[in-house]
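In this view, the complex is presented without one of its protein chains, the others remaining in place.
Up next, chain A:
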Amino acid sequence: MTTHVEFWLNDRRVITDVPDGMLVLDYLRKDRLLTGTKEGCKEGDCGACSILIGEVVDGVMRYQPVTSCLTPVGEMHGKHVVSIEGLNLPNKLNPVQQAMVDRVGSQCGFCTPGFIVSMCWYMMAARETPTLEGFQRAFSGNLCRCTGYAAINRASLDLVEQFGPGGQWASIWQADDRLGALMEAGLLPGYFAEMPKRLEAIGEMEEVPRDDADVIDFFVAGGTDLYVQKGELLPRAQVKILNRHPEMKGIRKEGDTLHIGALTTFEEFGASEDVLAFIPEIQDYLHLIASLPLRNRATIAGNIINASPIGDMTAIMLALDTTLVFARGETTREVELKRFYKGYKTFDKHPAEVMTEMVLKVPAAGTGVYFEKVSKRRCLDIATVNSAAKLRISDEGVVEEASLTLGGVAATPLWLEKTGEFLNGEVLSETLWREALRIAHTEMSPISDVRGSAEYKRLLATQLLTAHVVKAAPERVSLDAMLAI
């Protein structure tokens, strides 16, 4: 593979012809001897390899944290890659580093650079003055095995004090040029000011024609599952980096229809005003689903195509009656998501087809969209069982719409067709709901595995379905009554 990728690595311009599929982590550590970025798990679960990726958006630099262990070099063209070394000031610690030192937020130190990256990013991106909770969400993808996080929380509180209301640097949150203000506050090195100009000087990537251009071993989107499963093959394989095709990104509303580009990330989905309008709690759901660095990479289409029976975003898209659009050359084809899966990890898609977008109808007013998930660890764990629901219940208690899903209780993500049919048009009551659960029960077929016994999953599925209804219509189905069964 002979693509030349040009980008800025910290304060240095880089042109490289390493394989497109090579991981940024390996490139940093092995090719550049930038060893501050650590390898902890190589599957995005520990955050020790966190870096920032910056690009020019509407004329200003926007940075996102990602795990470099799941990010291919081939996607870095025209970007600013910031490793921990690129955040260091020449002769002193920045305030984030200083707070971590003052509060002994670092013990063995192996996770520390990742934490610093996440916390610095939060200072660069926070919409309002920083809070402890904001820091905690920013480093929610970083594991520390030594401190129990208490000292890291104390360091965060120091920063809240310095940069929050009344603090020495309280004014920077009003600054139009946040990064400039952070440079002035000694939080970022001065070279960041040069980046927009530097990146704009990089031209479009020249894809050198390959001898055998049709042979693609892997299509790589976010890579968050693909690199976990095939990480050792990808650097040696012919890969097609889908993120070089920005036309497949973004959310567009046409009337009451939402068109979601296949490469839309979890985070882009959660940040969309159009989505927030009908799922106001989406950010809380996303916090359970994945860490920010993964949400910045993972695409919704990837989650669907990965076909895990417990895909969290899949559960939500399924409840929303999403239709998938596939392209093969000039031909396009539509498939309803609820008819897409044929069996465990098998689905209605030709290998040469590429999903281009997902289409769904914006739910009618008065419709609630709910998501529940239970895993061993509350956040950022793969669900034992998950469930999403789209529910509209009239003031008279009539179920006008019930689209219910379950994950982890069958070989595929499950859309509860019979249960929904049974509920639609009926007046909701505790008796009716109990009957609905009976029907839901016939639709599942869980098996025992590392995430739990079949019996547990069956029970959990019941509880999570109930949780939706209790949230949607507590006056019709009360939690106390459901607990008393």
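Note that a contact is a pair of C-beta atoms (placed from the backbone, for glycine too) under 8 Å apart; a residue touches a chain by one contact, two chains touch by 3 or more; residues count from 1.
Here is the rule we go by: contacts and distances are computed from a predicted model.
A.B. asks: Tell me the UniProt name of the left-out chain, picking from "Sulfur carrier protein CysO", "Sugar ABC transporter substrate-binding protein", "Molybdopterin-dependent oxidoreductase" or "PspC domain-containing protein".
C.D. replies: Options "Sulfur carrier protein CysO", "Sugar ABC transporter substrate-binding protein", "Molybdopterin-dependent oxidoreductase" or "PspC domain-containing protein" narrow down to "Molybdopterin-dependent oxidoreductase" for the missing chain.
A.B. asks: Of A:Met76, A:Leu263 or A:Val374, which sits in contact with the chain we cannot see?
C.D. replies: Touching the chain that is not displayed is residue A:Val374.
A.B. asks: If the hidden chain were put back, which of A:Arg103, A:Arg178, A:Arg297 or A:Lys390 would touch it?
C.D. replies: A:Arg103
A.B. asks: Of the listed residues A:Pro113, A:Gly164, A:Pro196 or A:Gly420, which contacts the missing chain in the full complex?
C.D. replies: Candidates A:Pro113, A:Gly164, A:Pro196 or A:Gly420; residue touching the omitted chain: A:Pro113.
A.B. asks: So that we can see where the missing chain sits, which residues of chain A does it touch?
C.D. replies: 33, 35-38, 40-43, 45-46, 48, 83-85, 88, 93, 96-97, 100-113, 116, 136, 139-140, 143-153, 225, 228, 232, 235-236, 306, 308-310, 343-345, 372, 374-382, 384, 408-411, 434, 437-438, 441-442, 444-447, 449-456, 458-460, 462-464, 466-467, 470, 479-480, 482-483, 485
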